[in-house]
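One chain of protein is taken out of this complex; the other chains stay put.
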Amino acid sequence: MDYVFLIPILPLLSFLIILFTKPIYKKAGLVGTTLTGAAFLCSLVVLFSHFAQGNYLVEANWFSIDTVMISVGLEVNPLNALMLVIVTLVSFLVHMYSMGYMANDERYATFFSYLGLFTFSMTGLVLSPNLLQLYMFWELVGVCSFLLVGFYFYKPEARAAAKKAFIMTRIGDVGLLVAIFLLFWQTGSFELDVIFQAAQAGDIAPSLLTLIAILIFVGAVGKSGQFPLHTWLPDAMEGPTPVSALIHAATMVAAGVYLVAVTYPLFSASEVAMTTVAVTGGFTAIFAATIALAETDMKRILAYSTISQLGYMMLALGAAGYTAGVFHLTTHAFFKALLFLAAGSVIHAVHEQNIFKMGGLSKKLPKTAALFLIGSLSISGFPLLAGFFSKDEILATTYGDGRYVLFVIGLLTAFLTALYMFRLYFLVFLGNRSTEAREAPSVMLIPMMVLGVLAVVGGYIQTNWFGTFLGDWLETTPYTIAFVHPEAPFWIPLVASLLAIGGIAVAWLVYGRKTSIEESNERNGLHTLLYRKYYVDELYQGLFVRGSRVVAYFWMYVDRFIIEGGAAAVTYAVKRFGQAGVKLQSGQVQTYSTVAFSGLVVVLLLIAVLGGYF
Amino acid sequence: MSSVPLSAYLVTALLLFCMGLYGALTKRNAVIVLISIELMLNAVNLNLVAFAKYGVGASIRGQVFSLFTITVAAAEAAVGLAILIALYRNRATVNVDEMNTLKK
């Protein structure tokens, strides 16, 4: 347990080693993978020792301002331990996978150093016991995502996407920062423990608490790509595919959900905040799912599916389903990482992302196809797979919390999830279009297989049949969290399963049977609306980008004509004055004497007029 | 008492001085500028002599002063003209507008 500090240090070490030893180039992947793997082992040790020893907290004074002590430290509680395992595992697998995927990239070493920094930031974020430290790592995560999304910086889209990711998440970060300020103002501390105690003792006014919770949620919305700050996430697909897997499964977007989970006592104290979280989550879930239906880019479909699943998690958290949310975060990490890695494998093989230009790949890439199928089934909530249990938990929680509208939305989303995932699957892997492709190397397949196994069995840590290990364990926190133990009606899993299978069936009917489907350019109104992602990007473009351009132009003209004009007038006046002076300095004695004489006349005139004449 | 008052001489001298000044400031020809200055000196001399007769404590000293002035004026005219000749040799002009090397 005392070796917990190794977990963030190892990836940092990886980052530094690779950064300063670029010459070892081809070994960079190996170094990164080894160190991250070691970090994963440490996480496992920490997880199991947590079972035995309970929570762990070590802190040291960082600095103090007057009486306010700012400390740094590491904390291990159930949520942290779980997150650590997920983060390091996915990161480790992504490292390994990248050794194959990025093998031919000339910035191979740089890529691994970024991955190391990313992992370091995320583990540091997870281990933070106070908000200040958390915020630092939070921003660091943002920086890393910027670096990695813009990894192919020579592509203009990648540059734009990186900037977009950075700016959009920054909007959310402002909310989080304000929330941290407010909390510090109210409680005089950044320590989560102190803040929770204050919140529970009612030291913070309820209305303010609601505001703080919502502001924190704004931060989470930015990071986790919830509506309305979701638009950066699909664009972030411009980054290399392993990065997408890392961002979507373990690090960046999970940070948002983690933030809500870690500050859960604040949320549970405010009914309004909870409802906000739930409604935003539910809306985002179905909103993104519908967009995914019309997308044609493989990675973008997965991106929208991530947004949708994150919406699910938020919905669960908002519906008092702390366990359900974290549970889904865990399973989602497995199957989403699997899906991205499999998608990366496909892209690696065919160098194509448009699903209408692929087909029949199950023959060429049998292993990838099988693994992708597992991931798709899992995310769709096919019975007895990981996604089934977590989704079931969420639906049951929502139902048990009495949010029936959101429950229906959840069901609908489950159906849509199955539909779009299998639309993707059928279009890419079935059909008899023959595309040249070669199976990925084993260094890429092994991580996928590990994840494949986890995507199947990951759900059994929390089931209504074999026991709710995860829930029981997570609830060992000193703070009363409004846990709901839903007495799930027996029909909910049944309906969910039926919907999932129904979605698969519909996808089969529409896309599966046909041998080859051309991408049709004729779209009806609804399809266009979905294809254009509800015009959210265009709306933002028009509203904010144009708006700020207008403001910027206004001030530019103010600057150019009023301020610069003023400055120019001054310089012009001085210049003219100087030119007049230059003209006087003609070098002609007559001019000089004329001036001197004029001065004499003026003096005489003054004496004569003002009196005192001789 | 003389029928011509002091102020009559002074006004005459003032007029001459003004004409000399105008010539010195506006004429382009360097020779004319020089003789305009002579005219101004003459006006001053006239004043001196007039004060020698009608001034405070009038005495012969005013006339002596005017003699000194005339001497210096003569020297000035000689040196001025020598400078003018030297300048003319270098620049082939007596136009004061072109004598602007003070600028450099």
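By letter and in written order, the chains are A and B; residue numbering begins at 1 in each of them.
We take it that a residue touches a chain if its C-beta (ideal position, glycine included) is under 8 Å from a C-beta of that chain, and two chains touch if they have at least 3 such contacts.
One rule holds in what follows: contacts and distances are computed from a predicted model.
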Chain not present in the shown complex, as UniProt names it (candidates "Transcriptional regulator", "NADH-quinone oxidoreductase subunit J", "ABC transporter permease" or "Phosphonate C-P lyase system protein PhnK"): "NADH-quinone oxidoreductase subunit J"
Contact set of the excluded chain (shown chains only): A, B
Interface with the unshown chain - residue positions in subunit A: 591, 594, 597-598, 600-601, 604-605, 608, 613-614
Touch list for subunit B against the chain that is not drawn: 1-12, 14-16, 18-23, 25-29, 31-32, 34-36, 38-39, 42, 45-46, 49-61, 63-64, 66-68, 70-79, 81-86, 88-89, 92, 94-95, 97
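Heads up, the rule we're going with is that only the chains that are shown with their structure count from here on.
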Between subunit B and subunit A, distance of the C-alpha-averaged centres to the nearest whole Å: 95
Partner subunit B, residues of subunit A touching it in the complex: 585-590, 592-594, 597
Touching residues (chain side subunit B, partner subunit A) in the complex: 21, 24-26, 33, 96-97, 99-104
